[in-house]
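One protein chain omitted, others in place.
Let's turn to subunit A:
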Amino acid sequence: MDICTTYRHKLRDEQVNSAPHLRSTTLIATLEISPPLAAILALSELCATSDAGTMFELVKALNEGANSLRRNSSNPISLNAGCELFIAFVTLFPHDSVPSAVRADPHCEFEAIIEFAEKIIPHRQALTYRTKIAELSVDFIKDDSVILTHSYSRVVMESLLLAHRRSKRISVFVTEARPRGLGLKTAEALTAAGIPCTVILDSAVAYAMEKVDFVLVGSEAVVESGGLINAIGSLNIAIIAKAANKPFYALAESYKFHRLFPLSQYDLPSHNPGILSFPSPVETDRAAEKASSSASSESRSAPGAPLSSSITQEQIAQNNPDVDYTRPDLISLVFSDVGSLTPSGVSQYLVGMFH
């Protein structure tokens, strides 16, 4: 079985299924499935089809599956969280919970694990996770509040829409979130649902912060320090929110809890030497030459024109990170389906889970 195909299948499958809903209801996106969950589903399928005879072999097969998923993914962080959680679950969890009669027989235990693995995540469970989080966070959204959110997050959408359904008059600022521009998607969906929503430039966050009551963001992963990994720009927002003394809330399903302890941006698994690299001197010379020649040959009549139009958006995006790490001291609360936690609470959970 090719695990990568399964994974992609899982992701796509759900999206295809949810497509009709996109048109018919405002409950968009909630039916989609996120990478960690797809990874868990793919791995549990691997469990079910694997011919491993012992626990050791099963874990090995799972690790291999997880590795190949990682290799084939451009942004492995959230996917990794899912894989790790599942493997830890398989290796640690059942030992305490299998009935003692089963525990006596190692082979039975092994079969029991596979059985658990198969039913561990019913497809719709992702939905209940988000509903739970939305229920938790909706208490924190008071009537008449102005919320700043970043990029597009399914769980944030669910919370905002729930607040709207509960007749809370909210209005939302959403950042454009370059380079992917997913903020536009959020804006469209919210406007369609009847929530006043304005897209702001990523560079206008500080300008807008004064009007904002609190910040609500989703997450790629929540890490052991209690910090947060999310689409690039979240750190900026968190720092500005802290400076303006505004609460910064993160929403994270529990399958996004990731056993990772980054100390800086450069400790993230998504970091590679290409990110933020300076061009080599040769390239710089050439670029400068080009710029000067174009400046001299073409007229100087357009002072407002960009200095060098030779850099494209794609080139910028290529050298830039996709995600950033937000330190725990900048986060007010993390809402998860296990409860609303302080960042230190998140780290207690994570430490407790894997040790």
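Definition applied: contacts are C-beta pairs under 8 Å (C-beta built on N, C-alpha and C of every residue); 3 or more make two chains touch, one makes a residue touch a chain; residues count from 1.
We adopt the following convention: contacts and distances are computed from a predicted model.
A.B. asks: Just by its UniProt name, which of "Translation initiation factor eIF2B subunit beta", "LAFE_0C05270g1_1", "DNA repair protein RAD51 homolog 3" or "LSM complex subunit LSm2" is the chain not shown in this complex?
C.D. replies: "Translation initiation factor eIF2B subunit beta"
A.B. asks: Can you say which of A:Phe89, A:Tyr152, A:Phe173 or A:Phe248 touches the chain missing from this structure?
C.D. replies: Of all options in A:Phe89, A:Tyr152, A:Phe173 or A:Phe248, contact with the hidden chain holds for A:Phe89.
A.B. asks: Since one chain isn't shown, list which residues of subunit A touch it in the complete complex.
C.D. replies: Answer for subunit A: residues 40, 85-86, 88-89, 93-94, 97, 116, 119-121, 125, 129, 139-140, 142, 254-255, 257, 333, 336-342, 344-345, 348-354 touch the chain left out.
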